[in-house]
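Up next, subunit A:
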Amino acid sequence: QTALEGGQEVDMVLLPKFLGILVFDQANEGAQEAHAELGNPGELLFVGPTPENSVAGQIEIMTTSATQGQGAVMLSNNAGDQIAPSAKAAQDAGTKVVTWDSPIPSGEGEDVFVAQVDFGSIGTVMADMAHSILGGSGQMAVLSATPDAANQNAWIASMQDALKGDKYSGIELVDIVYGDDQAEVSYNRALALVDKYPDLGVIMSPTTVGIQASAKAMQDEGLCDQVKVSGLGLPAEMVSYTMNGCAPEFALWDFRDLGYLTYYTAYGMATGQLTGELGESFTAGRMGDYTIEEDPGRPGSKRILMGPFTVYNKDNVEAAAQ
Partner candidate 1 sequence: MTRLFLRVSPQALRITGLLFVLCLVVLFFSTQVDNYLNGRLFNRISSSVAIMALIATGQTIVILTRNIDLSVGSVVGFTAFATGSLVTAYPDMGPVPLVLFAMVCGAGFGCINGALVAYARVPSIIVTLATMALFRSALVEFSDAKSITSGSLPQWLVSFPNTKLLTIGQFQLRAGFAVAVVVVVLVHILLSRFRPARRFYAVGSSPEAAEMAGINTRATVFAAFVLAGALAGLAGFMFLARFGNITVVAGLGFELKSVAASVVGGVNIFGGSGTVIGAFLGAILVDLIDTSLVRWQLVSEFWREAVLGALILLSVTVDTLLMRRLFRLRQAQEHEAAKPKPAAAGKVTKEGAA
Partner candidate 2 sequence: MPEPVLSLDHVSKSFGMTHALSDVSMDLHAGEVHAIVGENGAGKSTMIKIMTGIHQPSSGAVRIDGDAVTLAGPQTARDRGVVAIYQEPMVFPDLDVAENIFISSTKEGWFQNRRDLRRKAHALIDRIGMALDVDQVASGLTLAEQQAVEIARALSQDVRVLIMDEPTAALSAHEAAQLRRVARTLAEEGVSVVYISHRLEEVFEIADRVTVIRDGQHISTRPIDETTPDGMIAEMVGREVGNYFEKAPTTATPEVLLGVRDLTLDGTYENISFDLHRGEVLCMAGLIGARRTDVALSLFGIAPATGGTVTYKGAEVRLTTPRQAMDLGIAYVSEDRRKLGLAMEMPIRDNVTLATLSRYQSRAGIIDRAAEAETAEAYRQRLNIRTPDVEIDVGMLSGGNQQKVMLAKWLNMEPELLIFDEPTRGIDIGAKAEVHDLIRDFAAKGGAVLVISSDLPEVLAMGDRILVMREGVQMGILDAADADQEKVMALATGQVRSTAPDAREGEPA
């Protein structure tokens, strides 16, 4: 059990998928909190690309960080395996690469992944939410972000796995469509799903933009009695839909905590206090103890599991939305 010692100077970069999105800003707040707590005299940079240029931008920032000799890059990966060569190059230059929110699928170029939740269990949670909404049987469709979003794809895959269980035999996954994480595309896709499957019971959207747009679409068209919306969403955006029954249940984790934990992990590794070996444990400030373990979804890769996440419903959403 390593108790991380603060005060060492190391420059670090927090690299989100792109700038201008609330949850990434929350992660930054968490990281800044940890940065202050650990008394790191170095710099914590929050830099990221634009939405249109996310992939190339992330690769560019990763490469630049290596050139600058940053101690660590904390990456919410939006480039899939395309970032692996530059991440490896960064590692070779002595920069630690800690991913959070979304890992490098192949695990190459990555020291450790700080997982917000267990990617296997998130599938079960989504399946469970669908189960409870549908009352055990009915049709479900998925409205995802883009076909390239690695974490969404992993979650959907794990949900498809979970659905094989006997408990969910009554649930039929009829379609997977993509809303490109844009409000208007997601909105139109959600309606097209309803038109395509007249018996659809729930739209599962593992993305905050998609779930909000679907809920709005169902509400606008007066379809909330027929088709429910669920998935991953922000309480502040979803509160009204949860209260009026359009989206009775959805889940999410705390991005502030995720940023906080990620910072601790990256700091430990960049200062050499953590070696990043399997089984290593450390105390991450206010959040308690964590252990580096094998990532079950990506053989050969390591992760730190933050967990748990919260399922929101009528009872707790209003409090969380404040």
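The rule is short, and it goes like this: a residue touches a chain if its C-beta (ideal position, glycine included) is under 8 Å from a C-beta of that chain, and two chains touch if they have at least 3 such contacts; residues count from 1.
Here is how the candidates were picked: all candidates are chains of the complex that A comes from, given by their letters.
Just so it is clear, the model here is predicted, and its values are computed rather than measured.
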{"item": "In-complex contact partner of subunit A, selected from candidates 1 or 2", "value": "1"}
{"item": "Subunit A - residues contacting candidate 1, complex", "value": "19-22, 24-25, 50-52, 147, 175-178, 181-184, 187-189, 191-193, 195-196, 198, 209, 212-213, 216, 220-221, 236-237, 239-240, 321"}
